[in-house]
Structure formats: C-alpha cells, structure tokens
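Please read the structure below before turning to the comments.
The complex appears here without one of its protein chains, the remainder shown in place.
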Amino acid sequence: MEEYKLMKGNEAIAEAAIRAGTDGYFGYPITPQSEVMEYLMAEKPHERTGMVVLQAESEVASINMLYGGAAAGKKVFTSSSSPGISLMQEGISYIAGAELPCLIVNVARGGPGLGTIQPGQADYFQATKGGGHGDYNLIVLAPASVQEMADFVSLSYDLAFKYRNPVMILSDGAIGQMMEKVKFKEQEPRMKTHPDWATVGKPADRGPNIITSLDLDPARQERFNNKLQEKYKKIREEEILFEEIDCNDADYVFVAYGTSARICQKSLQLAREEGIKVGLFRPITLWPFPYEQIIRLSKKTKGMLSVELSAGQMVEDVRLAVEGKIKVEHYGRMGGMIPTPEEIVLALKKQIIGG
Amino acid sequence: MAKVKGTIVVDIEKCKGCEICISACPTSVISMSVEVNGKGYPYAYLNDPDGCTGCSNCAIVCPDGVITVYRKKIG
Partner (left out) sequence: MAEKVVNIEMINPENLVYQKTKVLNDNVMHYCPGCGHGTAHRIIAEVIEEMDIQSEIIGIAPVGCSVLMYNYFNVDMQEAAHGRAPAVATAVKRLWPDKFVFTYQGDGDLAAIGTAETIHACNRGENITMFFINNGIYGMTGGQMAPTTLEGMRSSTSPYGRDISMMGNPLKMTELVAQLPGTCYVTRQAVHTPSNVRKTKKAVRKALEYQQKNMGTSFIEIVSNCNSGWKMAPVESNNWMVENMFPFFPLGDIKVPDEE
C-alpha cells in the first residue's frame, strides 16, 4: 500500500536515516536543521533499531564522533547548518584523509559569519571545493524536495561505503523546513558485518587495523594522494546525477539546484508562456559536477543563467564547462532573500537574451 | 637460605642509552658501554655477573622495553 506522510525535510532525513539502518547520529543544535535531532530523540531509535543518538558539545565534537564511529565500521551521520559545517571542516578533512564513509547533512543558511537563519546556497564552494585543508572531495548531493531529502540518505550511504568517502547532502533551510508528502523505504536492518578495515578490536588472525590520515614519508603520502585522486576520477566517471526539464528544444537554460531549481521550474513555465524556449538543468551531484552534460547542452543553446541563493558560486563551474562558447551569467539573491519566478525571467531577459 | 641470581639481556640495537635503568638498579650492576650501537648510543650492560638479582627493576623502567630478565634460585 502506498503510504505517504506529510513531513518537514529535516524530519524526513531523520526518519529515512533510521530506516536506512543508521548505527549512530551525532549532532549539535543549529537553526534551521534542529528538527533532525529533535525528531530522532522523539522517535527513540535506540528502541526501534538500536541506533545511537547523541547530542554533542559542539560541531567539532560531533564531526569527530563521526570519525570515530565510521572508523569503527558503523553507519553514522551528522547534520548541521552553514556555520556549524564551517566548524566541522577540520574533521571533514580528517575523515576524507582517513577514507571514512559517513553522511554529513548541511541544511544551509545565509552567511558569512552568523549570517541569517534563512535559506542560503552560499555553501557551494565549501561543499564542492574541499572546504578544509588538503586535496580532497566530498560527494555532494543536492535534494530539491522532501522526498529527495529522504531518498538521498540511503543513496549517500551506498556511495560512502562504495568509495570509502564522506558524502554531503547539501540542502537549505527552505527544503529543511518545508512540509511535503514523502514516501519512505521499508526499514533496513543495521549492518551485521563490518568493513575489514574497521577498528573493531584486533582478532588473533590479523594484524592491527589502523585508521589515520598521517604519513610523514612524503613519497608515501604522495602515493596516497594519487590513490585518492584515482578514486575521485572514478567517482566523476560513474556517479554524476542530474535532471533536465524541457531542455530538448531550449534556446536558453537555467542551471539551478535545490530550492533555486524549484523556483526556476515556475520561471521556465512563465518564460515559455511568453514564447521563450527555456529549459532547466538541475545538477543533483554538485560534486562530481556534470561538466560533460553542460558542455553538451551548451552546443545547442544560446545562453545559460545560473540561479543560486548566493552571490554566484556554481556559476563558476558552469563557466568552466562552457569555456566561453555561450553566454553564462549568474542571478541570485542573498542573506535569506528568495527570488520570485518573475524576477528570474526578467534576469534571463536582461542578462542573457538582451545582454 | 636459597639465593637468587639474575641476568639481563639488553637488545643492544634498540637501547638509547638513557641510563634510567642504572638509577633503578638496587645493586648498581648496570653500566653504559663505551662503544656505541648502530644508532650511535652507548647501551646498557650487566657489569657484574654475580651482582644481578633478577629483580626486573631495570626492565620495568626501561622506556624502550629493551631489557629481558632471567632469574634462578641457586645454592
């Protein structure tokens, strides 16, 4: 039987995580994502599945709890919002450097600094360009609905364990807070076996498992970095996700993810009513970024408008893909301001069509 | 009364010559070598075959765990 629930995006992530067989959640309250831990605490997942939920003393602690839990072979996640994610960057770098699978949810808000508690997409650079120190990448998924908030949890775990790499769900305050109908997967059991590299106590028949990101030998450290880069190359080749709406006959394309993509769907309708053939290209994986798909689109369109709740971050990747062959501009609002669909159509006309 | 006699075996190449064993030895029978090991450290050795009681004090304070102790009742 189809069973839909009406829920906030943040709650959907929490419920989906329980059902995905998560072993542990470690988090710290911050608006606009606090419902994740509130929902988990209310649901008593320790009774439902044996899942551990712990409110840490800071985001620094929670990301390092994730490190410990993932290194011990468990399925773990945390959630936070932009300033908290900034605080986690040290730990995220260590997790990437130690090649640990885990899920980090960012329900982003406006910045910089304390910024605002309203939705924002100014964490694109932080999410996709490393964020912390060193050459590493997170796999970054950008949901555009409450359903995707739920669906991307198990997808994230699959990718995280497949590649031994941290995965980030980059959402925003709008999708975290909005209520929509959502259908959940059946409850998955928690893992009964654990990866052979995990630190679970050394049995007599193997040597110690060591989880570390340190190697003082520069030649070995470079070899390790090259191995990471090989992994990232494979992820780029195999894991790109995107959605195209009305791109087949389009002269112009909106490129947008998450909340911006939802607004652009309406803008697209309004433009088409005026006879302007517009399509929407929605990257679902922000890293790996769908460069090839955008190159392909650029060959049959006249211009692209990257619409973001920021001063223009993803637009740099769109421009990298297009390499100046067609016009690429950015339109966005900041600090919690959300553009109207009409505003975006006007921007398209001014910056791309008329420009 | 039975007497005990002990001896120590020092893993010479791992000894760093810190001399902490010397100060821990109740019968003062450990000395540092004049020659050095492969890392350039003088190393501990038992200077009096009859003076060691096998008490293990030297071994349990050795930061590098390089001393093995044997003990035997004699007489």
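Quick notes
The letters A and B name the chains in turn, as written, and every chain counts its residues from 1.
Following the convention adopted for this analysis, contacts are C-beta pairs under 8 Å (C-beta built on N, C-alpha and C of every residue); 3 or more make two chains touch, one makes a residue touch a chain.
Worth saying up front: this structure is predicted, and the values here are computed from it rather than measured.
In the complete complex, the hidden chain is touched by one of A:G113, A:P189, A:P203 or A:G354, namely A:P203.
Among A:K8, A:K74 or A:R282, the one in contact with the hidden chain is A:K74. The omitted chain makes contact with subunit B at the following residues, 5-7, 9-10, 12, 14, 16-20, 22-24, 33, 35, 41, 43, 45-46, 49, 52, 54, 56-57, 59-72. Contact between subunit A and the absent chain runs through residues 23-24, 26, 52, 54, 56-58, 60-62, 64-69, 71-72, 74, 76, 90-91, 94, 98, 199-204, 207-214, 216.
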